[in-house]
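Next up is a structure, given as structure tokens.
Just one protein chain is left out here, and the rest sit where they should.
Note that the chains take the letters A, B and C in the order they are written out, and that residue 1 is the start of every chain.
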């Protein structure tokens, strides 16, 4: 085997056979979710695991994968394989990214720093959230060995937006991911029941508190009057008046690729392409925004058909295992984002937990590729799938 | 945000962050149902929660919503939004009504009075049932600040029917909702097991006992001989011989709009329009009448296609959350009726419980609208939906 | 209401309101099944409740009803109603029959006698099984006031077959139902686990032990040597060599109508019609013979389309409530057979239990008819249904 990914499983077996060691991390995805859920406090547990409303869309995201079945091919030489993928001109070791997730320190004290280190050690890009619990500069430093993207919650006030983007550029982030589907927070009963919004406790506003433009709008420094800073944050964070026209401003702010996250309709994908965006992420925010929304995977093929030839189409929402990643790639995603599984790994074992999650995903994707008769991820296309009857 | 509805969630979060307060009312719809169910005595619990027969239609009502998925659109200015809806010439703050439910005092001693007050405080019309546990005049007084409709169980004896309608008109009710699907009570095993029919215990016949025409048919006053009054009620309540021809009589009794509740077939909707009715409510009585009947939502599109341009089409049966309301509106309902959730709110917290339920529904609907890229409920149409694969 | 059927529920409510009485019999079908299951010993429980193999067809029989939805019509005069149905020239009070079930005394000591009495008191025909635990003459005497049909397990030996049929004719049975699907016993794991086949313990061979032809084949009387009689029974009971050609012999034995039970394929239905049979029963033996077989209801429409105009098509397998009966009638059955629910009633309360089950079914069917806008069972046709989406 030329790639190391699938070897991960043999290492586990060898440890078992020679030293009696069993893995300390859950190996099954449902066991990972259970153990992480047990370890999180009620507030974080609801925030990470929950969805909006009845959580119907959250479940639909997972069910959608069951409708596509892989048809493996036999007797092709798959000894030498590659998961390498070029995304926006950069070669990545695999078509995976860590999805932007805010306030990660509610799950583990090392939060985004642990995730950044784990990501860097595998070469998988991390998309750091505007709402992270450490500054984007600190995260960049932690993951200095690896690639990183920056996710923008576009705030009220163009100066502030520009400042965030330019800081990201300065800190070595290689792309700007603009989240389109969260100008307002979705209706999330688990968080409401706990009256839990970590941003209001200053967690997740590190990028604001460290921002010169944001600080210049405060009458007193956040160190002196934290609640006033939170109040100001609340005032600028939500910005539901942004429209397609505003994207030209963002384009002028940065030379980095701009990727729009949260596209579900082919016409919005076309508009993104027409506006000169570099990419889109098909996503419904993990079922956390519009309850009742279309499953993200169900939205993917029409979007790919509409713009797949023109701009980079990534996928997010519902990937839980290597087979899911394979299916999203086969339906046309250039890469897929991993959200909750990474958070569960973080909850279970900090940096090491995240790394194990990534290694499992990579190994399973590598094996799915090989056992499907393919030797390079670029060979994965719709012909590898059939619809379940 | 111009509308106050979505702000409701931020109030909860702020209470949590600043005062450590968590909401006293369940925030998730399934938790509301569970808590209300725990609080109700066996008889009322079966009456409110139960359906007819195997409760297959009751379940089908809920499942039908899962077959429609919302496809949100991005980057449209949704800062200023409106849920206002004109129904039968009157502007309502939102396309919601409280469905007619009888004998509400079995759930909470304040019964319909609490619901009327909660409804009036939000501007959502309450549809008061003929079988209410308080007189229609008392309910009107309790909800004097808000709009109200009257639901008629058309009794045997035209004089009695006319009397009820004219009392409603005098008490300021703005529309008459005639229930078509309950000339006979459905087969309801939960009630049968408890041998529980609250009407036979005088609960729910307040409108009869206070009616001069009804009283004139009694040999002794109901105060002297309550069981005789109940017996007389039983004799006139059920009236399965009413036909389309009889509607002209009702039309002559009142100048109020007449809305027929319980239409499931497009031909019946056409007949209602041809007979000059003002509206219909697509409903299967919450799965409480014909077990095995079509899910109400599945009946809606054909009815809208048949008469949506001619008369007002409302929807009832199965709405449990804001996303459900959005989907029914998208399929063509001008407004939707809320039944069991309001009763659960009443069971959990009386007037305040009902108000919280309405606020949650309004907030979730407002957010669903905004996050779907729409700024006015009148923009919601079938293009916002796709069928689940 | 002209029919008494729906009144049954008002009686229960009145008992509750005036005397505090609750029904002693379970009112919900699932509660009936649970209570009966609790009361039966392991052997009978497996025999009555079980199906063949994985019980997949047993479940499919029930699921099939969910695919058809009733579309009720409104504002039709349904005050006067009738469930009366003419079947094979005889008018029955309702389109129901009690399905043939063997060895009923394993469920309750009164067995078939209790069922016969309950059936006679409602006018619903009972189909007495060849494998009944009382002789057909005793059953006929118990149900002398009501109609009765005889079910034939066609044994080896034409003399014995003729004897059974002619005894039935003499005892006043009005039709002969020939079971086609049980020449061999299906693979029934519950019975195998208990090693329970009640016939081998003489239960269910009463009709053989009392038959002169059968007795003439024994060397010693069954009173002297019961196991020899059982052995002889086993030798003649199974007769898988019977073919369509043999039906002419049966036709010559009796002038009673002959109905073939167990037809699932339209071509077999056509063959039955071509051979001059009077009727067929679409049935898969309640999921007790071929595991994996088509649900009986799914087989009904094609059979009705093929021969419904020519011969009487009855339905069996899966009817659990009034709505199920309505749907089978709407798909073209002239009447439906009630199997397990009657046995559960027998287990719960003997004769009274069976009567209650029949009264509940009749009341629910009457209400389903009325609330669907129909006043006579003959008006029930496919236009009353729509397919679930």
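The criterion applied here is as follows: a contact is a pair of C-beta atoms (placed from the backbone, for glycine too) under 8 Å apart; a residue touches a chain by one contact, two chains touch by 3 or more.
In this text, all values refer to a predicted model and were calculated from it rather than measured experimentally.
Considering the intact complex, the chain excluded from display touches A, C. Screening C:141, C:159 or C:201 against the full complex identifies C:201 as the residue touching the chain left out.
Here one chain is not drawn; of C:101, C:160 or C:260, the residue touching it is C:260.
On the side of chain C, the interface with the absent chain consists of residues 53-54, 56-57, 60, 64, 67, 180-181, 183-187, 189-197, 200-201, 227, 230, 234, 240-244, 246-247, 260, 262-265, 267-268, 271, 284, 289-295, 298-299, using the contact rule stated above. Although one chain is not displayed, its contacts with chain A can still be listed: residues 1, 6, 9-10, 12-18, 21-23, 26-31, 65-66, 68-79, 320-324, 326-327, 360, 363-364, 367-368, 370-372, 386, 388-389.
By our rule, only the chains that are shown with their structure count from here on.
Any chain bridging chain A and chain B, meaning touching each of them, is missing here; the list is empty. Rounded to a multiple of 5, the Cα-based rotation taking chain B onto chain C is 90 degrees. The geometric centre of chain B is 42 Å away from that of chain C, both derived from CA atoms.
Distance between chain A and chain C, defined via averaged C-alpha coordinates, is recorded as 60 Å.
Among the residues of chain C, none is in touch with two or more other chains.
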